[in-house]
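For this view, one protein chain was removed and the others were kept in their places.
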Amino acid sequence: MIHSVPKRIGQIKFGFISPKEFRKMSVTRVITADTYDDDGFPIDMGLMDTRLGVIDPGLRCKTCGQRAGECPGHFGHIELVAPVIHIGFAKLIRKLLRAICRSCGQLLLTPNEKTKYLEEIRAKVEIGHSIDDVVNTVFKESRKAKKCPYCGEEQIDIKFEKPTTYLEDKHKLMPADIRDLFEKIPDDDVEVMGMDPASARPEWMLLTVLPVPPVTMRPSITLESGQRSEDDITHKLVDIIRINQRFQENREAGAPQLIIEDLWELLQYHVTTFIDNAVSGVPPARHRSGRPLKTLSQRLKGKEGRFRGSLSGKRVNFSARTVISPDPNLSISEVGVPEATAKELTITMNVTQHNINDAKEYVARGPERHPGANYVIRGDGRRVKVTDKNSLELVEAIETGWKVERHLKDGDIVLFNRQPSLHRMSIMAHEVKVLPNKTFRLNPAVCPPYNADFDGDEMNLHVPQTEEARAEAKILMHVEHNILSPRFGGPIIGGIHDHISGLYLLTNRDKKIYKPEALELLKKSSIKELMEPAGYENGKPYWNGKQIFSMILPDGLHLTFQAEMCEHCEECTKGECERDAYVVIEDGILKHGSIDEKAIGAFKSKILDKIYKEYGEENARMFVDDATRLGIRAIMRMGFSFGIDDEDVTAEADVQIGEVLSEAEERVTKLIMAYSAGELEQLPGRSLDETLEMKIMQELGRARDSAGDIAGRNLGLSNSAVIMAQSGARGSMLNLTQMAGCVGQQAVRGERIQRGYVGRTLPHYETGDLGADARGFVKSSYKTGLSATEYFFHAIGGREGLVDTAVRTSQSGYLQRRMVNALQDLEVQYDGTVRDTRGMIVQFIYGEDGLDPMKGDFGTRESIRRIINLHSNDTVNHASHRAKLLALSRPNQSENQVHR
Amino acid sequence: MVPYHEILDEEELKFVLEHYNIGKEHLPKIKVKDPVIKEIKAQVGDVIKITRKSATADEAIIYRLVIG
Partner (left out) sequence: MTMRTFHYAGVAEINVTLGLPRIIELVDARKNPSTPMMTIYLKEEYSNDREKSSDVAWAIESTHLHHIGDITTNVSEMKIIVNIEPKALEMRKMTPGEVAMALEVAIGLPVELVDHTLTTAPEEVSYRGLLQLAKKIRNVKLKGIDEIKRVVIRRESDEYILYTEGSALSKILPIPGVDPTRTRTNNIIEMADVLGIETARQSIIDEIMATLREQGLDVDIRHIMLVADIMTCDGEVKQIGRHGISGEKASVLARAAFEVTVNHLLDSGVRGEIDELDGVTENVIVGQPVKLGTGNVKLVARK
């Protein structure tokens, strides 16, 4: 089979279709409003004429001879008895009428002015700016003329009545008159008014011929009762033809002018609603049921319209969607695909000498056994379905040049996606791992880029079908390639939840780990040999947790940083840190410190960042895989749980918290007293009321915090919730405060709760009570439970939160859409410039230095310096590094070339 | 805060356009009524060389075409 060069649409020109062209492209004139005859057969020259295309299976199109599904459909036309206005151009027609002479049709400007404006228009077009401003001045200036400079005709102002009436001194201009006048406008004048005379003559805005869309775009459906139900557009066309006929009959019979005008109006109405059924001032045409008809404009508009609904977003083949669930044993770059899905999705193999045996194996297994095949395409291009019956026959027949549509198998590259696809990490390329059961499986460490969880989330999978597509997916979209976020150049993939808790438990406590345990912990990672043990007990070697973790670190890694749990003491004691929060890694060995969110967590991981930038993306992936597996093993080994009694505080702590809260309340009371006595000192720029509110809020906030501190201290560092909050695995100290200490002030719009009854929030309080509990301060903790009033205030605050998120998501969604739309066509060219589709330069060098934000160290040029430092003494790889450096510094160099 | 603007001479302009393989109309624009353009008395059709302080590259040079 010879591959033909794929056809490509080079450009699309927009313009009006002239009546002549309408007739030329029409395959039949439509004259009757009837659709089918009594036998259910389309009537000739009716709206369902088989020359317009076919939708019934079995029939053949009279124009192209093809069957339903193959025939694209063909346009017909209706000859309108009198011209009508195209509603989309009603406003433009008004502008034109005011701009041209009512007698000779010339634009009411002097020749000099015309040349001047024409030049301006051309200048704007050249630099790619909108010509609207110039055109609007043309219309404004020409309207001022009282007398035609060419024929001397006195001009009369045109009044416009929505939607389609033009009045000249109370005398109505008929569309036919307007059309005649527009025909007189010279081509040159049309151009000055911003129109293209070659493709948009003004008189074509008044329709004399109406195209009848092919049946294929308005298919009728047959209801269960056997009755046919026509498309909205067909209904509208029926109306138009009926009125058109009546109009003609009346005109031929010499009916009075009044009746003619009425019919003309009616025809105008039907044509108007055919084009747009939501014009202001025109009652929408309705279906018998009262539902407004969906006509041409309605089909194009809006989110579900043709443009956004069917053209910008399309349904595709070779895709699958199902619920996701976690599998920590998979690599982050893998995706678990159910066998049933793998048998449905296929990849086309071109059979060659090298793979003919594989191909035969696939076909031999047939469509039912897993790595099988569903179809073969023979040398002559015929598709044959593989069945259990014919599989062996096909195996014999296969030869090079055939194609085999084989099942998806382990190692295939697929695209994996979760909506909303807000950034590029929302679609990444994974390798397939075919697994039993019915969900897609993924490593929980790739949840952050997708923003996925497993509470019922579904995800999509797409199978690239060409070699080019697979190459692009692998090179540009692979998970390994997306470990760092282009937003800030830090890792976005990394350990979450239990990974962090697990590694924290492993590395924070100095625990003796004997060989069987050590082997079990490292079972799933790629470690082959254990390092030197930390010591021996009863002759048995043992290791500590830090050593176990060190084994998954690459050799030669040096790193020091403060862990997430670091309290940022005044003077850091570094290695001596009481809480073991100062992490020191020397030559790939964890010497001090605990591993927590800062070390391996998504968004924050220092270690992953370092490994990615110094050991490459594959090592980074391997580290994430190992770290997450080790984390899971560790937490399983040690055990970790959190229950309701984990938020119990001791009786003393309870008393302490109570004291703190009542002291705060006292202070609030004092503040209120000072306020009512007029002794409160006003803060600069704030009113007295505001000052009081701010002070009270401050006081109560402080009270809640100290209650939290007491509770946190009381629970101790071994409490599960504290461990999770401190290591950054899940939750925060604030959550803990609210659970065990005190829930705190409930706020609406950042202020204490004010509204409700007159002068008070609830009838439980006295009018004007400004006290803590009267304005929504919740003293209880979630554990002790809320009082009735507290519960009510809590619900108020909670509701605001819900409303806020709902509002914000819609707002930021729209912002996102606008941003994407504005920036999507910008491309960095090979010369380093950023240009749009017109070739206009937006930036001379991307980001003024040509650096990829993803590759910089959190946005600095640090990485270049580091490479230089790292390799300045390196003689072995000198040449390759020189090349690398050159590549990195090229943008600046080219700039230097320009300016020397 | 206003970066340095200067009118580009013919020779350098030719060099810039050749370097980027573009016409003048492909450059970013600046209005003739822009206060800085009024200050340096540039005309429509001139190309302005602007030397910015840059957060990423210390200094960046860009060009803008003066339009009406």
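Descriptive notes on the structure:
Should a chain be cited, it is by its letter among A and B, assigned in written order, with residues numbered from 1 in that chain.
Note that in this section a residue touches a chain if its C-beta (ideal position, glycine included) is under 8 Å from a C-beta of that chain, and two chains touch if they have at least 3 such contacts.
Everything quoted here is computed from the prediction, not taken from an experiment.
Checked against the full complex, the one of A:A198, A:I221, A:L392 or A:L688 touching the unshown chain is A:A198. Considering the full assembly, A:G489 is the residue among A:P19, A:P83 or A:G489 that touches the omitted chain.
Even with one chain removed from view, subunit A keeps its contact list with that chain: residues 2-3, 5-6, 8-16, 88-89, 92, 128-131, 194-196, 198-200, 276, 297, 300-302, 305, 307-308, 311-312, 314, 468-469, 471-472, 476, 486-490, 683-686, 750, 808, 811-812, 815, 818-819, 821-827, 834, 836-838, 840-843, 846-848, 851, 853, 856, 858-859. Subunit B meets the missing chain through residues 1-3, 5, 28-31, 34-37, 50, 52, 55-56, 64, 67.
Everything that follows uses one rule, which is that only the chains that are shown with their structure count from here on.
On the side of subunit A, the complex with subunit B involves touching residues 123, 126-129, 831, 833, 835, 838-845, 847-849, 851, 861, 892, 895, 897-899.
Subunit B meets subunit A in the complex at residues 15-16, 19-22, 25-29, 52, 54-57, 60-63, 65, 67-68.
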